[in-house]
Each structure stands twice: as structure tokens, then as C-alpha cells.
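Presented below is the structure to which this report refers.
The complex appears here minus one protein chain, its other protein chains still in place.
Should a chain be cited, it is by its letter among A, B and C, assigned in written order, with residues numbered from 1 in that chain.
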Amino acid sequence: MIKTVVMERKPLSLSERTYLPQIASGLKTTFSNLFKKKVTLQYPEQRPAIPRGYRGVPTLVKDPNGREKCVSCQLCEFVCPPKAIRITPGHVPEDDEERSHVEKAPEEFEINMLRCIYCGYCEEVCPEEAIFLQENYSLSGYSREEMINNKEELYELGGTLPDKHFKWDKKKADEESGNAH
Amino acid sequence: MDTIGVQDFLIVSVLLFSVGFLGVVLRRNLLLVLMSLELMLNAVNVALVAFSRHSANMDGSLFVFFIMTVAAAEVSVGLALLVALYKKRQSVFSEHLTMLKN
Amino acid sequence: MNLSLVDFLFYVFSAISVGGGLAVILSRNPVTAAMFMILSLVGVASLFVLLEAFFLAVLQVLVYAGAVMVLFLFIIMLMDVGPDSGKGAKLSKKRILSGFIALLGVGLLTVLTLEYSGVATVATDSADHWQDVTEETSAAGANIVFSKSVKSFGYGLFTKYMLPLQVAGFLLLAAMVGVIVLSKKTDDVDAHNKADGPSPGTTNPQSEEA
Partner (left out) sequence: MDIELIQMLALKVTYAVVMVSVVMSIAGYTVLAERKVCAWMQGRVGPNRTVLPFVSAIPIIGPFLRNLGIFQPLADGLKFLFKEEIVPGHVNKFYYYLSPIVALVPALTTMTVLPFGEFTNAEGHTTPLVLANVDLGILFVFAISSLGVYGIVLAGWSSNSKYPFLGGIRSSAQMISYELAMGLSVLPVFLWVNAPGMTESGLSLVSIVNSQENAPWLVLIQPFSAFLFLIALFAETNRLPFDMPESETDLVGGFHTEYGSFKFGIFFVAEYAHVVIGSAIFTTLFLGGWHFLPWVADPWAPGLIGSLLGVGWFLAKTFCLIFFFIWVRWTLPRFRYDQVMKLGWAKLLPLALVNLIFYVILVTYLDQAAAS
């Protein structure tokens, strides 16, 4: 059983009905705000503090030896909700000494920044830890074409990330010790 | 005023009055009829002020004052009537006001 | 012909007021008519200025252009009166004929009045004898002398024209009451509204606080 409680509102006093004291106190509040410290950040000169785990521009990174990490498994392309990533897979030539234990590498890797929603799924899904969302957040361009980052641009933005586990080196070492699968 | 006399103001007044009169007779839109009435009152005002100024007597000007009062009252009542009429008959044209015809 | 400035202005203002008036009765769109009406009223006000009746000129603009015509425009827009159209949009010959016959009558009447009242002769005799206007309020018996000062209006209104002033005030009161009665909703409409539910303007406690 729901009980309805009728609240009686106190009738307004004369001074309350003129609203003038209320208006005066409102004016006082706004006036005191005139002299408070401003919270505006002068953006181009001052930058906001970027928190840890910030999801900025997705980029490709190289391993500490300067080698391409991506093996074009296309998981990121698959998982990307707005379909911003497009990968053209390619083979690593057999005679590449540096990457002799990798079969595939992207021939072309494009991230369309007009589509990207910075969700970070690509970073999450990448088995090779080759794609990272960086702290950079201000991207601009004069045309749509300019806003599509190709492989070179992505590597330029990403650079080399110090990496603890040298996966390919381990793999190579394993193979050499006859432990390949 | 060098060459302009009372009669020139009177001519303007008569012209304005005739224009207002024609408006009252010719127009079908009652709003415009009301406006034309205002024009006629204005014509009278011009004549009154001209005479008042000419004979250096305040009476004419004071009368203009009263005419303005009457005009304001007339317009407010007239427009209220028009609105009431419009609510009833959805028209402000004089030829639609044929209630007395049959 | 050597036109003085005042003469020139007289012709300009007369043209504005009469031309504006003509445009009022000739324009098909009521809003256009209202705008020309304002033009005509301002022209008349300027004529008052030429006659050195400054108070009346300002009053003309204040009362007519500032209040009456705003009211007109408000009503035109409220009722959404479009241009004249449909049956009878064109003036019938009968109408035009009757209009001009009536106009002829008015003209005849004017001429006859001018002829027989002696006004015309007075006017032509003293065409260029405008008397100088004083700033002071002065009265000789019942004759209050025309002056530029606002005070002479007050003097005249509260001495010689006291009764008409009261009557005018009463007229305004009557007009106000009349308009309120006319524009008030009738009782059955109110009852109908109440049956539908409380209207937001009357029963909402919020509106009482305003």
C-alpha cells in the first residue's frame, strides 16, 4: 500500500515574494565569482596532464632492434568497431636475416583517423603488441586523404617502444636449440 | 515659413482626408478600414494645428490632444471587436459580414 | 523660384504623409499597409514640427507610431491576415464609382465651407503672416496663446478644458473596460477548459511565485 504524503509548502513571506533578497544574494554570488581564480587552461601554450592509460592516436611500433613487430594477422582489422583499419598482408622475404623467423608482415597498413573512435580494441587484441594508442590527441589535416595514416606515418608516430620480451629472438633461439614447433 | 500659408496645410489636410475616406469606402479588409479612419483623424489634426498656429490660439492644439485620446480608445475597442469577430467568423473582410442580410 | 528650406521641407513632408496614406489604401498586404501608415503618421508629425507644435509631434509619434500601430501589427500577425484574395479582391466598378462620388461630395463640401465661412479669404490674406511663437505660457481671458512650451498644454487642459479632460479620462476608462469584457473568455469556454484539466497558467503553484 503506497501512502501519499502531501507536503505543505510554507507560504512565502513578503520579502520572499518580492524576490529582491534572493536576487541580491544571487548577484552577490556572481560578483564574488569575478575575483576567483580562473580555471581556463591556455591550451596551445599549456597542455593538460595526460593520465596513465590514455587512449590517443593508434600507432604501430617497432621492437628495440628496430624491426617491424606487426605480423599482419589482421586481428585488429577484424576487431575494429568502425572498420578504420585496413591491412594489406605481405610476405617477409626469405633472405631477410633480421626477421628470418617471421613469415608475414603488412605490405600496407592504414588507419583512417576520420573513422577511428579511439576505443583501444586494436591495442588489446594485438598478439604481437605491435599497435599502441599513444598520448598524442591532436590530429589535423586539410583533406580526408591526409587523415588516413599509412604505414610509414604510423611508424613515424609510434617509433620504437622498449620491450621486455624479445619474442622473435626467443623464437629464433628456441628454433636453433631444436625446440621449434 | 516664407510662402507656405495656412491654405497649403489645408490642402494637405483635405488630400489626406480624401485618401482616408476613399480607404474607408473602397477597402474590404476591416483592419484597413480602421487604419483609413486613423488617416482621416490625422488629416483633421493637421488642419487643427495649422489653424491653431495661425491664429496663435491654443484651443486647436488642445483639441488635437483630445482627438488623439479618442483615436487611441477607438482603435483599442475597434481591434478588440475585430478580434472577437474574427474568432466567431474567421474573417476580417466586410463582405463576409452578412448576418443582417437574410 | 527660390525655395526656402522650410518650404522645401513642407513639400517633402506633405508628399510623405499623403503618399503614405495613398499607399495604405492601395497596398494589398496588411503589413505593408501598416508600414506605410507609420510613414504617413511620421510625415504628419513632421508637419507638426514645421508648425512648431513640438509636443504634438512627439505625442503623435509616441501614441500613433509607438502604440496604436504596434497594436495593429500585433493584431494583423495574431490573426494572420493575408493579402486580399479570392472573390471580390478586385474592386467592383460600383464600389469605385460610389467611392468617387462620395469623394466628390466631400470635396464640394470642403470648397463650400471654405467659400462661405470666410476661412479661405483669411487664409489667403495672411498667407505669409505667421505670427511669432513664444516660449512663454500666456493667456488673455479664455484665449490661451499658442506657444512652444509644454506648460501651456497643461495650463489649457487644467483650466479651460477641465471638463473635456475628465470626460476623455472617463472615455479611456470605458474603452478599457469594454476591451477587457470583449477579449475575456466566455464562461462556457472557461468551464470547458476546467473540465479538460487545469490550465498551466492558473493552477500551477510555480506561476504564483513569479
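By definition in this document, a contact is a pair of C-beta atoms (placed from the backbone, for glycine too) under 8 Å apart; a residue touches a chain by one contact, two chains touch by 3 or more.
Fair warning: this is a prediction, and the values are worked out from it, not measured in the lab.
In the full complex, the chain left out of view touches A, C. Among C:L59, C:I144, C:L157 or C:V179, only C:L59 touches the chain left out of the display.
Note on the undisplayed chain: of the listed residues C:V12, C:V111, C:V150 or C:V167, the one touching it is C:V150. For chain C, the residues in touch with the chain missing from this view are 4-5, 31, 35, 38, 54-55, 58-59, 61-62, 65-67, 70-71, 73-74, 77-78, 148-151, 201, 207, 210.
Even with one chain removed from view, chain A keeps its contact list with that chain: residues 23, 26-27, 29-31, 33-34, 36-40, 42.
Simple rule for what comes next: only the chains that are shown with their structure count from here on.
With centres set at the average Cα position, the gap from chain B to chain C is 6 Å.
Chain centres here are Cα means. That of chain A falls 75 Å from that of chain B. Looking at chain B, no residue sits in touch with two or more other chains. Within the complex formed with chain C, the chain B residues making contact are 1-10, 12, 14-23, 25-29, 31-32, 34-36, 38-39, 42, 45-46, 49-50, 52-59, 61-62, 64-66, 68-77, 79-84, 86, 92-93, 95.
Considering their complex, residues 4, 6-7, 10, 14, 17-18, 21-22, 24-25, 30, 33-34, 37, 40-41, 44, 47-48, 50-53, 55-56, 59-60, 63-64, 67-68, 71-72, 75-76, 78-79, 81, 84, 88, 91, 95-96, 98-99, 102-103, 106-107, 110, 114, 120, 122-124, 126-128, 130-131, 133, 143-147, 152-153, 156-157, 160-161, 164, 168, 171-172, 174-176, 178-179, 182-183 of chain C touch chain B.
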